[in-house]
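One protein chain is absent from this view; the other protein chains keep their places.
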């Protein structure tokens, strides 16, 4: 089943399961969704449960927050994460704060689904990966499924969770395929998973990058290089134990991320490893991330700016070649 | 002179120097500024140069962007960084993108001044440190002066720079005092500075945290502990060479930051050190940051959640006590 | 002042001048509430200067008639969203003065557990769904609360309604536009009340709003608007009641503007230098409390002795509230991480500043 289908079926299943679940977003009804995740749902559930909104990200996300305060379980689609900037005050200054700031008197069971990712020649304003901003914010939960199975498991968990959860999708993953468990399937929020065990080096990634990492790891097997792939799945909470435990075994780590290097998700991963596995590291933790430019439209420039399998492979090999120089004599 | 006075005098000097410079913001005129940075400027320069705006952060920041596109040099005050979330689409999707996305045909000489910081019992929505979000974005320059002299030098440089620059101020610094050079004084954007040389350990910090770090470093001298303090001053670009060169000398580092630990500024600093000074590190790079909660109003909770001199001192001592276990045998 | 709106559709007003049950006791009750708010705010200002209260502290001084009139029109089952200028609303809605003051003092017994402070009063029991410190920030959630009501209830006399308060200056922010538009296209049972106190901090309405007759700003959504004298508690109650009836009866959003005056600075620390002595003199004359007292005495609903008794009783209540609040304990530091999340999940961060990212105690 595709990642898209898994999301669609999950939304449908939750709409059937719980009358308090409703969908809101631009073009999710009549237009069936910019990326067709909600295809057919308006026809099946009607405009009360599947609500097209005017173009007003701040307004409809804030409206979903208020509906959640009264016990509904809105699942909002923001067409792409780039447009979430218009709603970020409602997400960060309101949804994330209310429960704590109001002394635990209210819950905000809100889910925000939104795809990120570049590589589609959508240019600078439509190609960003800004999930790190949300991952920085206590009060939010931030999930990033890489597989159809996790798309189902994490979205289901998010909808049943009583806190605001941002579910990061990815334009490049919608058509990817994978096994999806039938029936009720949830994945524990806050847990990373090891996609492939390995002994020589750990690659940490999430979303589209996790798929690339797995692919690279498989190919490197043929060269006798054993790479372990950790898929974060959850950016907040972050499963530091799984990351550090892996690196303590492999003693080397590389991060693959689609966002810009400086202050990106990989910075936290590298810092966590450098602290949590300090005594075990045989080489510096390198990050493979996007070049720090507003992503250009022209294909050659876009390709040059985005991280890919080749860059990851190169850095993995460099890291394995790097040896630990005798620390003292180095000074 | 106070940090507030340095900012005020700099704005006045630039208004006098360049007819294209104008100030925009809520309550900067008649009210003389929420924090009185612009006191007296409306009276002196009139409403054409010093413009009170309605409450519409997205509108007036975007308006300043358009004015900058035509060659004016607007200096916008956003009352606190918390409200910048309402303007972030204009800052990140517009100001930061335009020059590059439009093939170099336009410049956006815009300055956004805004204070961050907690500790004033302003509660969760009014106490944030979100500069890391902006520091992540190519196309922006992000500065964070810690002293009155740098407030003058960096703000002057920002106003004369042809790119969008965010100048992060801090509520807790406005009344702090320090020497300020007379006449024309600019600080190079993108350069960190060593506030105090030391040999045992490097503390990296910026804004209010740099002041605390310097204070702690001075006090530790008495205990014979020699701490070097690196004040970043510029978060984007980030002066990685100065940071890593310092740690290569001291072989130990601690980051002090006012934002939340996960995915905060310190993550990038720690990741940079762990990669750029890997062979020289004798202990893990620890981060002293805020507890990951929406900041509560109640004073005891607020104090418990925010990093302070005591926590920094404790972590510095821990780091010095930490020794490097023989790496191989550890596994 | 209350020139009728061209778009006004406030509908048939079912209340007579005073409204049903407006015997002297009800009127005295309004006066007492107004007085209670007045004294509470004066004590709050005093406590702020004595550093019992921190952060920002915005008072309802001058808005007592508006506060009491609006709250009198609201049913206990209706939902209320306010701005950060919220003390009076919490009191009039029925919250204990001691718990409101305790919130300002940052105590565990405070209305929001001491975590929100003056700007963020929340009282689930009385359906006060929060004071909000981001200007305009409460408008989309209030609209969403109305969506939840409409999702569950047909229009009709028994339908709940939502009241969303905002300041005059908040009508210039995008959230106002987006929310009213949504309420209009979705037919939501909500009354937006613009509490026009003439100023946003130091900025007069005319300097900030292209259409300074704010009740007309519903025109962009075909939302009927009406303006009422915010210094007249009964006029406010009447207009608010009519608006709420329309909201619950037809799921028709309504825009109501109350016009009153901010007697002091924007917040306790603002000396309001931008106001002339003449302004201040004029303001004292517009004070709604003496005006309402005189009116009640003239109509025989109140006599001098009764007024004195009310004042004494109110002073007493507030004095006790201050004492009770002052004796209340602050939240325990151990409770720092409470309420960050409602549903516990793995690996939530519970680190204090300086703690390592990985608990060294965890066996490797």
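By written order: A, B and C. Residues from 1 in each chain.
The rule is short, and it goes like this: a contact is a pair of C-beta atoms (placed from the backbone, for glycine too) under 8 Å apart; a residue touches a chain by one contact, two chains touch by 3 or more.
From a predicted model like this one, the values you see are computed outputs, not experimental measurements.
Considering the full assembly, B:161 is the residue among B:161, B:231 or B:302 that touches the omitted chain.
From the options A:125, A:242 or A:272, the residue with contact to the chain not on display is A:125. The residue from C:53, C:194 or C:208 that touches the chain not shown here is C:208. Across the entire complex, the residue among C:33, C:66, C:181 or C:197 in touch with the chain not shown is C:181.
Touching the missing chain, out of B:65, B:167 or B:304, is residue B:65. Subunit C residues in contact with the hidden partner, per the touch definition given at the top, are 172-178, 180-181, 183-185, 207-211, 216-217, 219-223.
As for the chain not pictured, it touches subunit A at residues 26-27, 30-31, 34, 52, 54-59, 82-83, 86, 120-126, 261-262, 284, 286-294, 296-301, 304-308, 311-312, 314-315. Take subunit B: the residues that touch the chain left off the picture are 22, 48, 51, 53-54, 56, 58-72, 74, 89-90, 93-94, 98-109, 138-139, 141, 161-163, 188-191, 234, 237-241, 244, 248, 271-272, 275-276.
Note that only the chains that are shown with their structure count from here on.
Summarising the inter-chain layout, the chain whose CA centre lies farthest from the centre of subunit A is C. Subunit A and subunit C have Cα centroids lying 39 Å from one another.
Of all residues in subunit B, those that touch two or more other chains are 82, 86, 123-125, 262, 284, 286-287, 292-294, 296-297.
Residues of subunit C found to touch two or more other chains are 112, 114-116, 120, 132, 134, 137, 174, 340, 349, 356-357.
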